[in-house]
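In this view, the complex is presented without one of its protein chains, the others remaining in place.
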Amino acid sequence: MAHDAGTDTPTVIDGEGVRRRDFINIAAVSAAGVGGLTVLYPLISQMAPSADVLAESSTQVDFAQVQPGQAMKAVFRKQPVFIRNLTPKEIQEAEAVDVSTLRDPQTLKERTKPGHENWLITMGVCTHLGCIPLGAGEGEVRGEFGGYFCPCHGSQYDTAARIRKGPAPKNLEVPPYEFTSDTVVKIG
Amino acid sequence: MIRIFSILAGLFFVGALAWSLLWDTIGFAHDGLPNTVEKAFHEHPRPLKLSSDGWFGKFDRKQVKRGFEVYNQVCASCHAIQHVAYRDLADIGMSESEIKTLAATATVNAKDPLTGEMKDRPGLPSDHFQAVVYGGQGTPPDLSLITKARHGGAAYVHSLLTGYTNQPAELLKRFPDAKTPDGLHYNPYFANLNIAMPPPLTSDGQVTYSDGTKATVEQMSTDVAAFLVWTAEPKLDKRHQVGFWWVGFLIYATVLGYMSYRNVWAEKKGH
Partner (left out) sequence: MSFPWAKTYTPKHPFMVWMDEKLPLPRLVYNAVGGGYEVPRNLNYFWNFGFLAGLCLVIQIVSGIVLAMHYGGDTRVAFNSTEHIMRDVNYGWMLRYGHANGASAFFVVVYAHIFRGFYYGSYKAPREMVWLLGVVIFLLMMATAFMGYVLPWGQMSYWGAQVITGLFSAIPLVGDALHTWLLGGFAPDNATLNRFFSLHYLLPFVILGVIILHIWALHIPGSSNPTGVEVKSESDTVPFYPYFVAKDGWTIGLFLIIYSLFVFFMPNALGHPDNYIPANPMQTPAHIVPEWYFWPFYAILRSFTQDWLWIVPAKLMGVLAMFAAILVWFFLPWLDRSPVRSGSYRPLYRKFFWVLVFDVLVLGYCGGSPAEQPYVMIAQIASIYYFLHFFVIVPVVSSIERPDPLPFSITESVLGHESAAVAEAQA
C-alpha cells in the first residue's frame, strides 16, 4: 500500500530488493512445506507393523511326527504354513509335469531344499484371495491333482503346491526357511 | 437488573467462602500447620547424575546392561518388568543367543496358535517378562515404569536403595507413636517412611558383573537406576536425537518466517 504516508520505505523499489524479498518469501513458504511433509513421515510409518509384530515374524517348528503322505500346519506371521512330507509317488507325479504348461512355471526342486526334497513347506494361503486351502489336515479333500484344494473359489494345487486349475494366479508361496536340524525348521 | 442479580449472587459465594475461611482460620490458629512425621522426616532424593540426563542425554549402554544384571540377580526375585520384552534387551547390547537363552528360562502360559488351548511353553525373545509370584508382605510393584511413576525418578530409586537407616532417635522423641512396625524397614526416602522391602543391596560383590566392574553397593544401585530409566523410556535416545534436528529445523524455518513477515509488513509503519 504505497499510498500510506509516513513509511520509511522508498516508493521506488529497485529490482535487486524485489528479488531478495521474493526469495525470502519463497524460502519461508518452502520451509513450511518441508516441515509439513516431515510431519507426515511419523504419521504414515505408525501404520506399518510395530516392533512386537515384527518380533513374531520367525517361528521354529518341530515336524518329527509327520509321516510320509501326511502334512501339518504351523503358524508364521499369524498365517498358516503347510509342512508336507511327500511320498515318492507324489514326488514322481510332481516331477512328471511339463513345467512349460504351468501357469506359474516352477519345478518341485525349486520349491524344496536340497537334501530335504520330500519336505514341501508352503504358506497355507491361497494366492487367489487369501483363503486357507484344504489338504493339509487329516482326511481333507486334496483336489484333482492330489495337492491342495481351495474351497472358496475352486483353485486346485498339485503335489508341489503349484496352481493347476482355478482362478489363483500363483503357486502357494514358499516362505523363507532353513532346517536347523533334521526335525526342526526355522521359518522366517 | 442483571447487574444487581450478579452482585447478589457474587455476595452469596463470597459469603460462603468467608464463612469457610473463618472456620478454617480458627482451626488453623488452634492446630497450626500440619505436623506429621512424613512432613518432618521424609527426604527428597539425593541428586544422581546419569548419562541419560538432560536434553542431549544418551544411555550409557554398558551401565544399563550392568543394571540389568543387578535387576536379574537381585530385584527379579520379587519385582517384574512386564512392559519389557526379552527382544528389547538387544538395545542394551545383548546378543541374539544370550536373549534366546534368557527367554527360555521363563515359563510362558500362552495360547497354542494351532489348537487354541492355553499351554505352558518356554519363553521366546518376543515374549515379555512374566509376572513374579510373591508370597511375602507387601506388594512389590512392577518396575518397568518406576522411574516415571515416582517423583525424582532414577534419583529416587538410587536414594531408596541406599537410604536404609535406623529410625532417628529424634523422630521417636517427637512422634512416639511412629515407631517402624515389625516387618517394615525405616527409609526416609519412602513416602510414608516405612517400607516392606528389606534392604536389597547390602554387600559389595553381591552381583557378578559380566564386564568385571567392581560391584560396590553404590555402583549396583546407580547401575540399576540407570537400567530402570531405560525400561521406562527405551526410546529416550531417539527422542532426543529427533528433537534436536526437528527443533533446529523449526528455528531455521521460524527465522525465515519472521524475515518474510518483516518483508510483507515493510510498508506498514508501526509493526
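By written order: A and B. Residues from 1 in each chain.
Note that contacts are C-beta pairs under 8 Å (C-beta built on N, C-alpha and C of every residue); 3 or more make two chains touch, one makes a residue touch a chain.
Fair warning: this is a prediction, and the values are worked out from it, not measured in the lab.
The chain that is not displayed touches the following shown chains in the complete assembly: A, B.
Within the full complex, the residue among A:Asp52, A:Glu110 or A:Glu178 touching the omitted chain is A:Asp52.
Check B:Arg46, B:Arg174 or B:Arg239 against the missing chain and you find that the one touching it is B:Arg239. Residues of chain B that touch the chain left out of view are 2-3, 6-7, 9-11, 13-21, 23-25, 28, 31, 33-34, 55, 83, 88, 141, 144-145, 148-151, 191, 232, 234-235, 238-240, 242-244, 246-247, 250-251, 253-254, 257-258, 260-261, 263-265, 268-271.
Although one chain is not drawn, its touching partners on chain A can still be listed: residues 1, 3-6, 28, 32, 41-43, 45-48, 50-53.
Going forward, only the chains that are shown with their structure count from here on.
The touching residues of chain B, counted against chain A in their complex, run 85, 87, 113-114, 125-126, 246, 249-250, 252-253, 256-257, 259-260, 263-264, 266-269.
Note for the complex: chain A touches chain B at residues 1-2, 4, 6-9, 21, 24-25, 27-29, 31-32, 34-35, 38, 51-52, 55-56, 73-75, 78.
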